[in-house]
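The complex appears here minus one protein chain, its other protein chains still in place.
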Amino acid sequence: MATIKYFGMLAEATGLQEERMALEPQAVSTLKQLLLEKHPTLMGKDFRIAVNQELGDDNRMVSDTTEIALLPPFSGG
Amino acid sequence: MATIKYFGMLAEATGLQEERMALEPQAVSTLKQLLLEKHPTLMGKDFRIAVNQELGDDNRMVSDTTEIALLPPFSGG
Amino acid sequence: MKKPKKVFIDGPISPEFVANSIQKHQSKTSIGAHSLFLGQIRADEVDGKVVKGIEYTAYEDMANKVFHEIREATFEKYELSCMHIYHSLGFVPTGENSLLVFVSAPHRTVVFEALAWLVQEIKDKAPVFGKEIFEDDSHQWKENV
Partner (left out) sequence: MKKPKKVFIDGPISPEFVANSIQKHQSKTSIGAHSLFLGQIRADEVDGKVVKGIEYTAYEDMANKVFHEIREATFEKYELSCMHIYHSLGFVPTGENSLLVFVSAPHRTVVFEALAWLVQEIKDKAPVFGKEIFEDDSHQWKENV
């Protein structure tokens, strides 16, 4: 099972800190579509996806062993 | 009487914190010559002269009412 | 990889904490210059409502990795004796501090640029999220620009 983590306004929008999900190997872009369908409250929100704690493009592959995180704009400091 | 103040290594070289001296109106350059003759230990030392707490060039005039200070290189901070 | 240094602190970074960090450097007698940045919570007004504090959360595992990478990059880039980053988690009231960045070097020239660069890196790269809470307990999500 893959873990999908939600932070900041995205945790607020989905009502979830994290969820676990069986994932066929797929691109980040595919997963993103899936999550937007599952959580329509994410629609229109600005976020990036970290895969195993790294940011990158939407062609990266994710699978069952991946830690995935949806990150809204940073506001540390 | 004008007051002549010595700071840092110049106070050490002359053995004086300050001295008082009757001064005809004269240029800083003239006074400088006078002080070097009076205190040969100042010879070869790098210093600037403040007149009434302002730095400036050696053409400035000083007189009996002036506060004069001999300042070695600054080293605050 | 060395064990990452502890960055996150529960609640505000107190003046005493800063004093303690300064104190710890007194045995490092090759240091001649320190430069510190403190981020303080502003009582911003938005539509007539005043911010009473910011509630910080973070993707902690990733953030610790990012802080470690920033740390390594800083030492590559600048000749520093040492550097420290501390960031608050949880609620930090208006007027108190949520970020401390502390750099030290033998001579002063390098510390200013290193400090500015570091603060920018942290703002850009650390997955930390601030929720501005207003006096009526409503909130808005902060966004670094």
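By written order: A, B and C. Residues from 1 in each chain.
Keep in mind that, in the parts below, a contact is a pair of C-beta atoms (placed from the backbone, for glycine too) under 8 Å apart; a residue touches a chain by one contact, two chains touch by 3 or more.
These numbers come from a predicted model, not from an experiment.
Trainee: Given the contact rule set out at the top, which of the displayed chains would the hidden chain touch in the full complex?
Mentor: When the entire complex is considered, the left-out chain reaches B, C.
Trainee: On subunit C, where is the contact patch with the chain that was removed from view?
Mentor: Against the missing chain, subunit C presents residues 15-16, 18-20, 22-23, 25-43, 94-97, 104, 106, 108, 111-113, 115-116, 119.
Trainee: Please output the residues of subunit B touching the missing chain, sorted low to high.
Mentor: 5, 7-9, 11-12, 50, 53, 69, 71-77
Following the convention adopted for this analysis, only the chains that are shown with their structure count from here on.
Trainee: Averaged over CA atoms, how far is the centre of subunit A from the centre of subunit C? Could you give it in whole Å?
Mentor: Subunit A and subunit C have C-alpha centres separated by 26 Å.
Trainee: Which positions in subunit B touch two or more other chains at once?
Mentor: none
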